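If you scroll down you'll find the structure; I have some questions about it.
All protein chains but one are shown in place.
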Amino acid sequence: MIVLDLFHYWTFIALLMMGFYTVIVKNNLVKRLLGLSLFQSAVFLLFIGIAKVEGGTTPIFTKLVDSQVFSNPLPQVLILTAIVVGISTSALGLAIILRIKEAYGTIEEDEIQSREEEAQ
Amino acid sequence: MLSHLPILQVVVPMLMAPLVLLIQPARLAWALTLATSAMAFAIAINLVQLTTSDGPMLYPIGGWEAPYGIELQVDGLSALFLLIVSGASTFVLLAGYQSLISEIKESKLNWFFGAWLLALAGLLGIAVSGDAFNIFVFMEIASLASYVLIAGGPNRQALPAVFKYLIMGTIGATFYLIGIGLIYIMTGTLNMSDIATKLPSVVDQTPILVAAGFISIGLALKAAIFPMHAWLPNTYCFAPNMVTAFLAACSTKIAIYVLLRVDFTLFQSSLIGHLIQFKIFLIPLACMAILAGAYMAMRDTLAKKIFAWSSVGQVGYIILGAALVSHSGLTAAFLHSFNHALAKGTIFIGIGLLALQAKSGELSSFAGLGRRHPLAAIAITIAGLSLVGIPGTAGFLSKWLLIQAVFEQPNGVIALLAIVLVSSLMSVVYLARFLETLFFPPAPAGSEPTLPLGATTILVLLALSSIYFGLAPALPMELATQAADTLLGYGK
Partner (left out) sequence: MSIEQQLIALLTIPALGAVFIGVMGRLHPNLREAATFITAVMLASVAWSLASAVSHGARGEIVLSQLNAALSIKLHIEPLGALFATLAASLWIVNSLYSVGYMRGNKEKHQTRFYIFFAISIAAAMGVALAGNLFTLFLFYELLTLSTYPLVTHKGDQATIKSARIYLGILMGTSITLFLPAVIWVSMLNGGEFTLGGTLQGKVDGPTAGLLLALFTFGIGKAAVMPIHRWLPAAMVAPTPVSALLHAVAVVKAGVFSITKIILYIFGADWLFSLNTTQWLVWISAFTIISASVVALRQTNLKRLLAYSTIGQLSYVVMATAILKPMAEIGAALHMVAHAFGKITLFFAAGAIYVASKKIDITELAGIAKRMPITMTAFTIGALSMIGVPPTGGFVSKWYILAGAFEADNFLAIFTIITSTALNATYFLPIIYVAWFMPETVAPKKEHGEAPLAMVIALSITALLALGFFFYNAPVLDLERQLVEVMQ
């Protein structure tokens, strides 16, 4: 069945859209950052989903037996890198939010804008 | 040694970044950063010479051959952008010491320069990389480092601006990642030349189409192509002046480089009907960018924002040239990348110098500063004329080639021509507004008589090179032509 066979692709799309929605619609900066994280995790799921080969096992050579089927290690490696990138982005984003809180006293987008307009 | 230049181009700034972090005296940190940047510039010049004489260079990292290992590839196109990025960094650093210490806390300057070198390493890495995922990694290194740079200044308006840039930039990079993932699913490889050979034999084109869409939108977000440009004006306006000069000269250009490289290498040759989709998608966006950029620049009152909107318009010119997919169009696009980087960098360095004596970022606080500092103001004027495309400056040639490419089109000539020419007129208007404010009002009372001498010298040199490359453009013209040939040569 299409839905069940492609379950992880549907999850990927659902997570992607949920994260994207959060980023666009939410006012609170931390929530937007969380949406971004959700958005990025969806992509991780996409990559890891394709790494799994049916009947495959962990891609580590224990004996030199080349008739075994291994799962694809490359996407897993790519995702490790992408996860690191995602964490750095979140950390940086949170640091910026901290400074915004110091400078403006709020982390709601509309309030930041109105405080900036008042100051001018 | 020479064969290792591609990896050295990235490794030198990357290794120096943590070293700079350890150096406390600001002057010394600056000097070390400058030296590293200058070395990167020298490597870039070497790579330009090597690629023009010997052709493309391939470098498998760690000796692992492609397509299993990560491969670096430097050809005429990459060399041009390496030159732009490293040159921008070096000259901005050379001219920018006083401006930097006036805006960033002296105790934090070593952190700032560490981030600068990381950004430099990231941008250079994008240009040398021949592996699609590697480009993503370097792109994020560069972006994260530039977020730090932008947020480093005293202006608190930079913070919401950089947050918006962070969100939009990360979404863009993630879209790019999705696209690469889809291509990997269909071809099984990440090396760009390898994908190019494997792609024509892929039967089901739908994932590739979707991938092309994701990659284009993602990179358009990074390159600030209308309407994904919303992060650019505020970010350029409120960042520290020298950061604006550096980023305006190269960050969006590198994103355009990736867009064109990926598109022409992977998609043009194998996706059926992609050429038309490319043109139909990008040409209207480019036209809107050109008009919106010029119009908003005419209306704004913050000095740096005027030129930030100008950048949105100029990116439009570059995309228009590329989207025409002809030899003159691509040559115009690449030549304009070079000329715009030079001109915009000069203007922002000049504004940064004058801002040492302006009270705020408003246009009115620059009134009369041109009379007090005629050399700096004349340098800004010359760079501005290059931006507008006055003959005798470098910008004129890229505009000429762009109009020539428009004439070569089978249809839509009049509309495109009208857009390019009318927007040039609008550029004259906003430039004239800025220059009128600089020159005509009386000089402000109590301003100091001189700007830092070294910085002014660099500024004047940069302005003169706009004229030099307008009258003797052999170098950028050759690089741009080579780049156009490379892109059009894929899939033949």
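Order as written gives the chain letters A and B; numbering starts at 1 within each chain.
In this section, contacts are C-beta pairs under 8 Å (C-beta built on N, C-alpha and C of every residue); 3 or more make two chains touch, one makes a residue touch a chain.
Keep in mind the model is a prediction, meaning the values are calculated, not measured.
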Inset, instruction - Quick one: jot down which shown chains the absent chain touches. - result: B
Inset, instruction - Could you tell me which of B:Pro391, B:Gly454 or B:Gly489 touches the chain that is not displayed? - result: B:Pro391
Inset, instruction - Specify the residue from the set B:Glu65, B:Glu106, B:Glu362 or B:Glu436 that touches the hidden chain. - result: B:Glu436
Inset, instruction - Pick out which of B:Ala230, B:Met288, B:Leu417 or B:Leu461 touches the chain that's been left out of the picture. - result: B:Leu417
Inset, instruction - Could you please point out the subunit B residues that touch the chain left off the display? - result: 385, 390-392, 396-397, 400, 403-404, 407-408, 417, 421-422, 424-425, 428, 432, 436, 440, 471-473, 477, 481
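By our rule, only the chains that are shown with their structure count from here on.
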Legend entry - Residues of subunit B that touch subunit A when the two form their complex: 133, 136-137, 140, 144, 147-148, 151, 156-157, 159-160, 162-163, 166-167, 170-171, 173-174, 177-178, 181, 184-185, 190
Inset, instruction - Provide the residue numbers of subunit A that touch subunit B in the complex, in ascending order. - result: 20, 23, 29, 32-33, 36, 39-40, 43, 46-47, 50, 74-75, 78, 81-82, 85, 88-89, 92-93, 96-97, 99-100, 103-104, 109, 112-113, 116
